[in-house]
Structures are given as structure tokens and as C-alpha cells.
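Note that one protein chain of the assembly has been removed; the remaining protein chains are unaltered in position.
Moving on, here comes chain A:
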Amino acid sequence: MIHLIWMFMLIAGIVTAMFTGRMEEVTEAIFTGAEEAVVLCFGLISVMVFWLGIMNIMKSSGLLKSFTNMLRPIAVKLFPDVPANHPAMGYILSNISANIMGLGNAATPMGIKAVKELRRLNGDKEEASRSMITLMALNTASLTLIPTTIIAIRMNYGSASPAEIVGTTIFATGCSTIAALCIDRYFYHRKLKKGRI
């Protein structure tokens, strides 16, 4: 499905440009888009190296394990396919916690580690497993307690109360997280019924 979106954006873009006369902008957009992506990836290097390093300390000292044990009751319900003692669980829970605390750049490397472990658990298939889809649902909904970026922007534009949207944001992100989990479960059970698993 994602390759369809990709093809659609490019083809629709180029065809539209034929009619809007924006070929020059499109040519430029190809290269600025590519450049932005590489700059983004290079920015990620520092973040990845740092947080993966910290993660490894937590893993060696056993902190990751105690943390996983603490959250086990919820984790087992959310990810029934993952054995509670599997390393994937530790990464999954760290990813979710980092998101909740608003540490978006720590969440990414932990999430990638989690998906890699889940892939191994799924027999190294190139197909998304049930747990991966649940994890993605949680990440795209991005349960956050303090939306720091937007508070900073509001402050910049002279808001009388930059943080007043914290409550409404928590409500909205809570709704979309619960919705994501329900939709995920619904699709899973529908697929199960149709005998496609």
C-alpha cells in the first residue's frame, strides 16, 4: 500500500505540474526533498548512537528488565504474541515510555530495535507481524504527556498561556491511541475470521 501512495504522489505531482506549469518547481523539489532526507538521516546518527548506547547500559545493568517486569501486566495484554521475557518486550516498553515522556528522538531507536526483535520472533519474515502493527498503531497515535514543540511555538507567538493546550492534547492523543488499539484489534480479528492467518 505504501508503494501505491509513493507512486501516486510522484505521478500525480508530475502530471499536475504539466497543467500548472510548475515543472521548474518540481525539478527543484526532487533535489531539495532528497537533500532534506539525507540531512534528516545524518541528524539521526547522533540521536541513534546516543540512545542505543544508553539502552545498552540499561540492558546490562538489568534496569530494562525490572522496568519490563513492572509493566508486564499491561504489556502482555497489548502484545499477547510476545513472550513476556523476550528482549523485544523491553524495547517495546521503552519506546512507548519515551513517547509518553515526550522524548521523541529516544523513542525512534528503541522502536526500531523493537521491530527488529519482533521480526526475529516472526521467523525473519519480511511481513509485518501482529505485534508490529500494534506497536506502529501506538507510535503513529503517539501518546504524549507534554507536547514540547508546539508549546515552544505558542510561546514564540506570544501566547498568554502557552501550555493551556496540554489538557486538550492529552485528550485528543488519548482518543486516537484508544482508537488505534481498537481498530488494530478489529482488523486482526476480522482477518482471523476470514482465515487469513
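Methods note: a residue touches a chain if its C-beta (ideal position, glycine included) is under 8 Å from a C-beta of that chain, and two chains touch if they have at least 3 such contacts; residues count from 1.
By definition in this document, contacts and distances are computed from a predicted model.
*Asks:* Would you mind picking the UniProt name of the chain not drawn here, from "Phosphonates utilization ATP-binding protein PhnK", "Spore maturation protein B", "Surface layer protein" or "Amino acid ABC transporter permease"?
*Replies:* So, among "Phosphonates utilization ATP-binding protein PhnK", "Spore maturation protein B", "Surface layer protein" or "Amino acid ABC transporter permease", the name matching the hidden chain's UniProt entry is "Spore maturation protein B".
*Asks:* Can you work out which residue in A:Arg72, A:His86 or A:Arg154 touches the chain that's missing from view?
*Replies:* The missing chain is touched by A:Arg154.
*Asks:* What chain A residues would touch the chain not displayed?
*Replies:* 1-2, 5-6, 9-10, 12-17, 20, 22, 25-26, 28-30, 32-34, 36-38, 40-42, 44-45, 47-63, 101-104, 108-109, 111-112, 115-116, 118-119, 126-128, 132-133, 135-137, 139-142, 144, 146-151, 153-154, 157-169, 171-173, 175-177, 179-180, 183-184, 187-188, 191
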